[in-house]
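The structure under discussion appears below in the form of structure tokens.
One protein chain omitted, others in place.
Chain nomenclature is as follows: A, B and C, assigned in order of appearance, with residue numbering initiated at 1 for each chain independently.
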Amino acid sequence: MIKVGIVGISGYSGEATLELLLKHPLVRVTYVSANNTKGKISEFWPQLAGKTDLVCDKFDIKKAVEQCNLIFLAVPHTVSMEITPKLLDAGVLVIDLSGDYRLNSATEYKMWYGADHMDSKNLGKAVYGLPELHREKIKKSKLIANPGCYPTAALLALAPFVSVYGESTELIIIDAKSGVSGAGRKATFAFNFCEVNENFKAYKVLNHQHAPEINLYLSKISRKLPKVHFVPHLLPVNRGILETIYIHLGQKVTLNIVYDLYKRFYKTEPFVRVLPPGQQPELKNVVGTNICDIGFAVSSDKNMVVITSAIDNLIKGAAGQAVQNMNIKCGFKETTGLE
Amino acid sequence: MIKVGIVGISGYSGEATLELLLKHPLVRVTYVSANNTKGKISEFWPQLAGKTDLVCDKFDIKKAVEQCNLIFLAVPHTVSMEITPKLLDAGVLVIDLSGDYRLNSATEYKMWYGADHMDSKNLGKAVYGLPELHREKIKKSKLIANPGCYPTAALLALAPFVSVYGESTELIIIDAKSGVSGAGRKATFAFNFCEVNENFKAYKVLNHQHAPEINLYLSKISRKLPKVHFVPHLLPVNRGILETIYIHLGQKVTLNIVYDLYKRFYKTEPFVRVLPPGQQPELKNVVGTNICDIGFAVSSDKNMVVITSAIDNLIKGAAGQAVQNMNIKCGFKETTGLE
Amino acid sequence: MIKVGIVGISGYSGEATLELLLKHPLVRVTYVSANNTKGKISEFWPQLAGKTDLVCDKFDIKKAVEQCNLIFLAVPHTVSMEITPKLLDAGVLVIDLSGDYRLNSATEYKMWYGADHMDSKNLGKAVYGLPELHREKIKKSKLIANPGCYPTAALLALAPFVSVYGESTELIIIDAKSGVSGAGRKATFAFNFCEVNENFKAYKVLNHQHAPEINLYLSKISRKLPKVHFVPHLLPVNRGILETIYIHLGQKVTLNIVYDLYKRFYKTEPFVRVLPPGQQPELKNVVGTNICDIGFAVSSDKNMVVITSAIDNLIKGAAGQAVQNMNIKCGFKETTGLE
Partner (left out) sequence: MIKVGIVGISGYSGEATLELLLKHPLVRVTYVSANNTKGKISEFWPQLAGKTDLVCDKFDIKKAVEQCNLIFLAVPHTVSMEITPKLLDAGVLVIDLSGDYRLNSATEYKMWYGADHMDSKNLGKAVYGLPELHREKIKKSKLIANPGCYPTAALLALAPFVSVYGESTELIIIDAKSGVSGAGRKATFAFNFCEVNENFKAYKVLNHQHAPEINLYLSKISRKLPKVHFVPHLLPVNRGILETIYIHLGQKVTLNIVYDLYKRFYKTEPFVRVLPPGQQPELKNVVGTNICDIGFAVSSDKNMVVITSAIDNLIKGAAGQAVQNMNIKCGFKETTGLE
């Protein structure tokens, strides 16, 4: 039984992490905090009434360190890099759900997040916590950068393909659609019900901070790869990401070859389902789970491959993957608390 | 061609009023203002791009008076009573969409809106602008208090009944359900998409400020009436109000008697549809229109009558009714610009 | 480890039951069937891919009896009463999710379900499976009639009150709102997305087959009770029921008295949460759980009590309650597989 804490419990990712951990048989949640909220958890998350007596207060490094072996940071970017070094110095393991440690260069960070990186020391040491690609490194790291929601769906969909066809890949386009919880829990006019419901739009077209994250980890699989073109859209649903990924190839492939490649690549993975030809991922099949569904199509001239992937942005795209990382790091069975 | 202005163009009611007025053949919109927004209308309401060149600025009483014969106030309560006396003094007609002039007592106003009424002089002079009940008074008034959205649906559903059965009415319960635009356009956390979508709840149970408004105008029809019990709920739709109204009677009635009463009462009304026995109102039949649909059921023991009414909260419940009032006041055909 | 089967796996209730049972540590699902669907479960419920290898075929009494100790019937009414006697005769326990065994009179059944009851022998022996009221009887019965979704939310909300105030209760009105999955999984035009989305309406006004079910089990608590007036509405959400219940009393009560009564009544119940004064149930707090939330308000003249209750119609209103009944019947901890 390890003792874990969650910093940033007032957001959707923090709450989702808490829900999973309360059901996890091998951990005890001993500490929760948030900056603008205090009191019993069930007062601001009424769905948790009767399920926990945890009380929330402002973050206090001393309490956090005393009470926890491992801490989940579900805070906005820039906040994480203030807290992380203190926790690591005190010997507390960190799983960071923010974007602060995902890009391994302070320059890139500045460019995409608009702030100076204050913890370059740990920036290089963080391990990118996508278990299907980095399981062994995760086991050894004290700081796990939990992947972004869009990159999770993109990298799982692209990794097998570029590992084989990277050299002949000429163009990658990611048309991504996300439910509203992906934007976080904000009192922002733009996310009011009437602005989002019965609506749909693209945003940050070719200019989203998750694009460099995708490029970085794809480039580790295949060096010659062209940079992806990434366009996110806002879907009028609470949860779920679906990405339709277009790959233009300098050679020809068939649907069965692609399908077989993915079946092999993910053969032993508990949280990736490779759909048979003819079947397409749907949000409703993955929402509420830690699963990523992946489907395929190939054009009649065989040089355009369409790969579609779907996840729950708050689970495989955030809290669930964070728990999966904890399981790996702590030597638990990887699926514990996630089925 | 009269010149009209809209104060409070950044809210949903203001925008809905503008959309109607831009299509109205007998008026010209000459003035728009809002407190926190300035610039071309199409910059913050992109759906109006190409439809108007109006420019918005902070409210300026001098400009408003110079440029308009009639002004729609689509501002929050308490703001209206600051502006209204100045407009009336300058000879400008006022149609007020806020709650400031609906209750005819400063004491009641204080009790329900939590603020002192600053314009008791005009409070008594305002006419409650429900055309189906007060058409003749509307013609003569210079200040029209446009009814609340819930009271519009409630009063149209109840007026015929209590005009005949008021004496034997023992209990009235209004179970009301409203779309989210009824809450106005706010950057409030409670109305974020993820809080409202796939959700439903009651709020201000037995304690909503529209209850005294309903009681006041019902009492003018039948003095002995019991006060209504009013419970509003938040529906996960953009627009529309449906109210299910339960009347317990000290005598017996039949479905056909009730139906005939309503058919007669609303025989010449262009915006009320009385549905035949067996048919129930639905939001989708009224959203986007100035129409109120009303349907009925009677219990097998004949002393419980269920009346259901549906309107578009932004049209018959706000902007459309305001335009209808303008039409009446200005001597236009009542349906002009509303069909 | 008991062996259980599900008949009617192609509907929403059947699928929800299977999802719960697949996670239940003390049962093994050994048999599933459906009339119009056959093949691997994951072919028509893709969300279950990788979670079960069960294969579905037409119902076969011989197989069912051989392979199961207990069977859940998630079939339409009238189908259940054909199968139930055969299962009981073969010694298989039955939990029936249809309406066939809820009313204890064949005459009432005929009146509300429009069909002759074919199994009057067992009709009188069935126990109504609302654990919070009938736990002891459930333990002893071989045929459990799982309550309807609306009656579950109504009876849990009303039972404590009428147990004390039944004699002075003058009127009960239930204004109920249900998500669309409550209608079952049908290729019916009326439930097409465009007919339901952004819409809201009442249906079967004062004429729904769940009204007699509510009346029957309330009358067992307090004999003098007036019959309820019941009006259901269709909510544009997938899951969830919220009922706003109005009780007119011949005496006066206070909010605190009512709250205390409920706190005591449900003190040891794991699946009922009594909300403190000022807090109202919301669908999002119960959807996905087996919990019923109950909240209160009392009118200023103290003789109108408003009780609001919320459940997930597919869990506490169907599959979850069925599993709870199985747990009771089989001597498992009541919350097993439901937390």
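For this structure, a couple of remarks:
By definition in this document, a contact is a pair of C-beta atoms (placed from the backbone, for glycine too) under 8 Å apart; a residue touches a chain by one contact, two chains touch by 3 or more.
These numbers come from a predicted model, not from an experiment.
Taking the complete complex into account, the chain left out of view touches A, B, C.
The residue from A:A157, A:L235 or A:L314 that touches the chain not shown here is A:L235.
When the whole complex is considered, the residue among A:A126, A:V287, A:A322 or A:L338 that touches the unshown chain is A:V287.
Looking at C:V4, C:A34, C:V196 or C:L338, the residue that reaches the missing chain in the full complex is C:V196.
Summary of contacts with the chain left out: across B:R273, B:K316 or B:K329, the touching residue is B:R273. Looking at chain C, the residues touching the absent chain are 12, 180-181, 185-189, 191-198, 236-238. Interface residues of chain A with the unshown chain, by the touch rule above, are 171, 173, 175, 177, 195, 198-203, 205-207, 229, 231, 233, 235-240, 242, 244, 246, 248, 280-284, 287, 295, 297-300, 304, 306, 308, 310.
One chain of the complex is left out; on chain B, the residues touching it are 23, 46-47, 49-50, 198, 273, 275, 279, 282, 284-286, 288-289, 291, 339.
Operating definition for what follows: only the chains that are shown with their structure count from here on.
Of all chains displayed, C has the C-alpha centre closest to the centre of the whole protein C-alpha set.
Averaged C-alpha coordinates put the centre of chain B at 39 Å from the centre of chain C. For the pair chain A and chain B, the distance between C-alpha centroids works out to 46 Å. Counting partner chains per residue, chain C has residues 198, 282, 284 touching two or more of them.
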